[in-house]
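What you see is the complex with one protein chain gone and the rest in place.
All chains are identified by letter, namely A, B and C, in their written order; residue positions are counted from 1 within each chain.
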Amino acid sequence: MESVGSIIVYVVIALTIVICSVFAVTTRKILRAATYLLFTLFATAALYFKLDYEFLGAVQIAVYAGGIVVLFVFSILLTSHPGDNSAKLASRKRALGLTGALLLLIVAGYSLVSRCNFWSALPQGENPPMSEIGETLMGTAHGQYLLPFEAVSVLLLACIIGGVVVARKNKN
Amino acid sequence: MEPVIPIIILALPLAMFLVLGLFGHKMAHRTAGILGTLGMGVTMVLAYITAFTYFFSGSSEFINEEGIRLQSVIFNWDWLAFTDSLVIRLGFLLDPISALLLVVITTISFMVHLYSNGYMRDHHGVWETGFQRFYAFLSLFSFSMLGLVVATNIFQMYIFWELVGASSYLLIGFYYTKPSAVSASKKAFIVTRFADLGFLIGILILSFYTGTFDFTNFTSVGVEGMTNVYQIDLTTSEGVRNWIATSPAPVFMGGSVLTWALVLIFMGGMGKSAMMPLHIWLPDAMEGPTPVSALIHAATMVVAGVFLVARLFPLYLMEEVALNIVTVVGAITAFYAAMVACTQVDIKRVLAFSTISQIAFMMVSLGVARPEFHHGLGYMAAMFHLFTHAMFKALLFLCAGALIHAIGSNDYTDMHGLRKYMPVTHITFLVGCLAIAGIIPFAGFFSKDEILTAVFGQSIFWYIWMSAVAGLTAFYMFRLYYLIFWWKEHKVHEGHHAPHDQPWTMTLPLVILALISCVAGFVPMGNLVTWNGHPMFESVNFFTNLGALDWSVASISLAVAIIAILIATVMYKKENPLPAKMKNALPRLWDWCYHRFYWDELYMFITHKIIFGCISKPIAWFDRHVIDGSMDGMAWVTQRISYAIRGLQSGNIQLYVWIYLFGVVLLGAITAICLF
Amino acid sequence: MFSNLLIYFVVIPLLMLAGFAICKNIRQVRAVAVAGSILLMGLSVWVLCDYLALRAAGNMEEMLLRGEWTWFEPLNIKLAVGVDGVSIAMLILSSIIVFAGSFASWKIDDARHFFMWLILLSTGVFGFFISIDLFTMFMFYEVALIPMYLLIGVWGTGRKEYSAMKLTLMLMGGSAFLMLSLIGIYFHSAPEGSQLTWNILEISQNASISTGWQYFLFPMCFVGFGVLGAMFPFHTWSPDGHACAPTAVSMLHAGVLMKLGGYGCFRVAMYLMPQAANDLAWIFLILTGISVVYGAFSACVQTDLKYINAYSSVSHCGMVLFAILMINTTALTGAIMQMLSHGLMTALFFALIGMIYGRTHTRDIRLMGGLMKIIPFLGVGYVIAGMASLGLPGLSGFVAEMTIFVGSFEHTDMFHRVFTIVACCSIVITAVYILRVVGKLLFGPVQDPHHAELTDATWWERLSVVTLIVSVAAIGCFPNFFESLIRFTFSPEIFHAIGLN
Partner (left out) sequence: MELTILWYLIPSLLMFCCGVYGFITRKNMIAMLISLELMLNAVDINFVVFNRFLFPGELEGMFFTLFAIALAAAETALAIAIIINVFRVSEKIDVDDVTKMKF
């Protein structure tokens, strides 16, 4: 049995996620879309906190909400002219998007509802201690992630270089 | 006999061909001519030695104690082994007919070589272009023809058969800038090729069922105690027949396999010997230089068909049907050609048709020959006629060449009354005419008489038929003779000098051949050449032939010939309206004869309209449009489909995503539905 | 590896390629090409002598001079080489044609690259003939096909892109079938449970392909190779391809590459699947019988010299497959003889056509005439080639055709008889179209006054033509040597299909 406070927290988070997502993809001002995205990400982070993944929530806030959204905002400012709104959607396009999304929703929702027969409550779990996370990330044994970690770091490096190269102004 | 001389007989002309062909254009014309003539002269001498040795040496290789002439294989080299037994060998078979043919071929060939030295240059002594090439081809022809007659097996014969065809092609087309010569050479080759197809299939049948190519295995048995010496023996041929009769599938479409084989082989002979209906190439072949006509298309190559039948004669004896076909084809051809010869204007054409007619005589003679009747008199008569005909027909052609050389035209309408200007030609031509007409004592009389006797012994109907042909022969030859040398006086064209006799190189062969034509009839052929080697007479002297005549037949044929000559004299000696009247009396017949019964038109129709128009063109069209079209069509369809689905690759990422999503949802839906 | 003589058939061309890469001018290119092709000729003669010596010493193995080097262990793919009389005959043929082809393309544009592709092609050809490993064989087969696209597409004339594309696509289509069947053969190459192999000798020894599978694989394999052998109705790449290809490529293609088809048909299809070969031969016999006559008739009305020759190749190559399908020693021997003969004389034809075209700039026989007077050497060469083609004794065509006919006639049933006679008829039709061309092209009056100033063959052209004529005459005059070389392969003990027949 869940405590009422927990349910309220859940409801707030879920509503924020859903509403902000919808607004993020429907608003015509691009900067607002980025802002709604930010809220969604925060709500996601809150969800992680609620599920006792504090480290992950922190990372979510730091990288996603802090880093990526800022990147978005900067790029929006770089690429849009003042007062520029997204053009009105053609109805054909909207219909296309709606059918796609709704179909997905129906199929996935149906299978979710019909298949999720493991109605278990939230099992008792603890917030994984930081040392365990660190060891798992840095270890080389089975179930430890040094190699992916290194791969991601190389990827990030490549990404930095790629970003610089692509975005660099051409001399001519 | 040592194989040295036979090898040289074959090798020398071949060497001459290679030398003249490869280096001829670097030689002077005269050198080339002398070289070629000398080469042929040596070959002739060697051939005479060989033939003389064969006939008269009395060596046990060539004649046994009973006086039966044997077949002797001088050498026989493996050339190509298909299987252990089916081996093509190149060899040298010496027997009566090959020895006879060796003499005939080398004699005529030498005469022609000699004659061409004069003929192949104009009145100012300027050599014909390609003179060396001409001699090279002549040598090639002589080589091939000699190889043909000495063949030890049927495939060797086929090989040289093809080679003579090719050299004939080259020589007919010697004046290759002349379109008519080119088409004539083409026609000759293709028509004979068609006939050779029959020959080839015949060989295949025969060799498949007998497992051998060798003539000696078809017709002869080996002589005990000697290697490579054989005697003609009917039991062998009977053995072949019985063997085939017991083999699988002995009957094919109603005829026995042996009949089919022999008829098909005879078809090859019909092509080469210009029997109806495969005769159409020979008159056109006169486009070649006249010495070539004399050598190839009168004396030697065209009798190859006769030689072929004679070579396989014991086998033919096994199949009455095949021999009857030979007879009928020969008789019809003889009559047809004689009819046509009466109307032709071109003197070489007259001679060509006369040749066809005379070869048909030989065929008939072979067709009626039976061992029961005078030891196969017909066979001997055919060979005899082959020999005498070669001599006098070569003579006639060489005379015609002399006339053409002097006048510059082939038509008798441009000649008339030449007897005073060209006396030597006149006399020799007359000798030739008398010989072919069958006037005693010229060569043709004896041989033709033997043929008629042989025919008489077999069938009265064909006897009357062939006598009529003999009469026609005398008539058209004398018609030709009078129209060339008499009719009206020759008018000398302005700016032309009067025609005159030719240089000695041309005269000498004429005279020699005329002399031979006078005396050749007295050669006691019955003792030299018979189908099984048995001599016909106990002993021989110069008058044997005369004594052996069957006067009941001879007097009739002589009378027919003389009457025909008289008619010709009346009609053509002086310019008179009789020929025109005759022509008007029978316009349809004359027209048909003049147009050679429209055979050429028929063939033109078949080749151009049917083969080219109805087979080749549609096939080519089919290939381009249906076969190729279907391949192109496949390519076209592929391309169309590619273009059609190219629109999906629009570059619009959102569309891609939608399609992808749709697919995912679809799969998900299917999974969801199927699992629950 | 390099102690095996055969491997040099691949090594020398590869060295030549390297040589071309460093050549600076056309003289060096020619020098490399000529030196290489002479080396190859010498090598093939050496191999021949070696082979004859081994046979004379009593070595009765199926293939001699064998060698094997693994290059992909998991699938048991090896570079396995070995030769018998047939392969040696083919090697000699190829080296002669490469030699003559080098001289025929003396003045080609961009010689360096041209020769590089040409030699790459011949690497494939030589490799194909020495391989006895199916996979390697197929690889070399593809190596031989692909350069053709560039050679025709770049150095060709006329609608070259179209023709090159068509040729390549059709042959690739054939290869697709072929690959399927080769893989099929591989998976049935050994009895259940033992090591699978690509080696044709082992496959033949194992004889483990079941009859059902043979029925499935044989047609694919035969059609796959048959496309290259210009079998009706898959021949249409040939007229267009030949018409647009440059001289040396036509020579090599018609002379050697089309032989790959025939060679493959008997070496792979019939040799490895004897049962199916015997049972299904009749289907292909009908197709090839049609090929023979159909090609000949088509050639009768063509006006382009190369088309005439291409259709005549369809007819003659049809004869090769026709004879192969007769499945008896004589006919098979004849088929190989026909390959040799056709290879040489078609190469000769294409060389001459190329030389004539280089002078008159047309291949339409209606626009030419009387060339014999103007360019006698080429004219005589053409007549000799024509005579070889229509089967004049003393030249190669005759012996080949006669061997085929004699062999084919060994079947007594109506079906084979009829087709044999139909095939025989082609000799008449061949005479018709050959003489038609010769008459129009070389004889008669000169058609075009511009042609009167043409010059006769240069020394390199003469060399090329004379080489081929001598080879044609050599086969024609001494056929027994070649036939006995070839016949060994077709004894019933080795070639099982004959035994079953």
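Methods note: a contact is a pair of C-beta atoms (placed from the backbone, for glycine too) under 8 Å apart; a residue touches a chain by one contact, two chains touch by 3 or more.
Remember, it's a predicted structure, so these values are computed and weren't measured experimentally.
Asks: Name every displayed chain that the left-out chain is in contact with.
Replies: When the full complex is considered, the omitted chain touches A, B.
Asks: Would you mind spotting which of B:31, B:235, B:541 or B:654 touches the chain that isn't drawn?
Replies: B:654
Asks: Could you list which residues of subunit A touch the chain missing from the display?
Replies: Output for subunit A: 1-2, 6-7, 10, 13-14, 17-18, 21-22, 24-26, 30, 33-34, 37, 40-41, 44, 47-48, 51-53, 55-56, 59-60, 63-64, 67-68, 71-72, 75-76, 78-79, 86-87, 89, 93-94, 96-98, 100-102, 104-105, 108-109, 112-113, 116, 118-125, 128, 132-133, 136-137, 143, 145, 148, 152, 155-156, 159-160, 162-164, 166-167, 169.
Asks: Even though one chain is hidden, which residues of subunit B still touch it in the full complex?
Replies: Touching the chain left out of view, subunit B contributes residues 646, 649-654, 657-658, 661.
Here, only the chains that are shown with their structure count from here on.
Asks: Which word fits how the chains touch one another: line, ring, star, complete or other?
Replies: Contact map by chain: line.
Asks: Please work out which of A-B and B-C is bridged by more C-beta pairs in contact, and write that pair.
Replies: B-C
Asks: Report, in whole Å, the distance between the mean C-alpha point of subunit A and the mean C-alpha point of subunit C.
Replies: The mean C-alpha positions of subunit A and subunit C differ by 67 Å.
Asks: Measure off the straight-line distance from the CA centroid of subunit A to the CA centroid of subunit B, and report it in whole Å.
Replies: Averaging C-alpha atoms per chain gives centres 102 Å apart.
Asks: What whole-number Å value describes the gap between the mean CA coordinates of subunit B and subunit C?
Replies: The separation of the two C-alpha centroids amounts to 37 Å.
Asks: Would you mind writing out the residues of subunit B in touch with subunit C in their complex?
Replies: Contacts found on subunit B: 78-83, 86, 88, 155, 158-160, 162-163, 166, 169, 173, 176-179, 182-183, 185-186, 189-190, 193-194, 196-197, 200-201, 204-205, 207-208, 248-249, 611-612, 615-617, 619-620, 623, 627-628, 630-632, 635.
Asks: Show which residues of subunit B lie in contact with subunit A when the two form their complex.
Replies: 654, 658, 661-662, 664-665, 668-669, 671-672, 675-676
Asks: What residues of subunit C sit close enough to touch subunit B in their complex?
Replies: Per the touch definition, subunit C meets subunit B at residues 166, 169-170, 232-233, 235-237, 239-240, 294, 297-298, 300-302, 329-330, 333, 370, 372-373, 387, 390-394, 398-399, 402-403, 405-407, 409-410, 412, 420-421, 424-425, 427-428, 431-432, 435-436, 439, 442-445, 479-480, 483-484.
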